[in-house]
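Quick one: the structure is below, and I'll ask about it shortly.
Each chain you see keeps its place in the complex, though not every chain is here.
Order of writing sets the labels: A and B. Residues in every chain begin at 1.
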């Protein structure tokens, strides 16, 4: 097992746990007899937040894999840039819980919660950009089959997502509900569009992903 | 590690975590001196729900493995059909907790909780069918040793389980207790009967499973 594989396995573990812990934020409501449907309806935003954050972390997993698939060597800065990224991703259940809890009540607090939620996603985007930007500028760290020029060229497009998340921080000040919907739509967009991380020179197993 | 293996490892992680998180729904009752046996007895439905959901997720793990064992190539739709499936499975501790909590109290709310529980299982069955239906119709995605004709033919039988789970949604409107028992019995049935996912042309390590 190469260093790269082992760091990836640990990261996969953290992502799998974080995505599964999201369910702990879903609360069983206490309902009077005959009132459970209504009580569950009040939890609607919690379910929406669960689905959105699940999808977001799922896409982060795909992106994380795409990056590590292109890394040939790990050095200490990569190790700790990755640890910083994991720190942010592992925290996602918290802003999810915060947003779910305050969305229902609405008002200023809901907007604050949405700012924190969007801010966490922005931080994750920055951490991703820092990691890929560091690697893509160092051909000696790239896997042999990755074209260094194309990798470097992809940095800017890769980081474009950061601006989108910056926008959602602003949006949160306007409407918390719309902010969650937009995060869901961004996630759906990424389901259909792989974030660019440089072209391959040679074939690889992951080429199958392009099918 | 092939793409397929890595997606499977991530999925295994999510299933292992979801199945283990079920224990967090078991509550330590507050009992007056000398009343603990009785208080634990009141938790009986929680234990029944724990055992049932544990068995259900365990069988989903077996089925998930049977499907991925027959997948030779992963593409983006497979990746996200699988993510949707994981989203449903990872949520199972929630309806389990909901059903356990309201079964004890009975009445209309218990039936509502049972509808949600059955509905989650139905959703999981649909997600499984969507994943296998997508793969089995595309010979280029199947592992070399899998017979495409037999794989395609298995889709209908595979999806038959969906009808069973639809039935449990209806049953939930009649009796929440019977619904949980039926889910337990369905799980026991699947312990003894592998869900059909197409025949093998050549041998494979998993052939041993048929022994």
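In this text, contacts are C-beta pairs under 8 Å (C-beta built on N, C-alpha and C of every residue); 3 or more make two chains touch, one makes a residue touch a chain.
Computed from a predicted structure; not experimentally measured.
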Full count of same-sequence chains in the assembly - 2 placed in this view: 4
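In this section, only the chains that are shown with their structure count from here on.
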Rotation in the CA alignment of chain A with chain B, degrees, nearest 5: 90
Geometric centre distance via CA averages, chain B-chain A, whole Å: 26
Residues of chain B touching chain A in the complex: 1-3, 6, 9-10, 13-14, 17-18, 21, 24, 73-76, 79-80, 83, 86-87, 90-91, 93-94, 97-98, 101-102, 105, 107-109, 112-113, 116, 140
Residues of chain A defined as touching chain B within the complex: 5, 9, 12-13, 15-17, 19-24, 26, 28, 31, 33-37, 40, 50-51, 54-55, 58, 61-62, 65, 191-192, 194, 205-206, 208-211
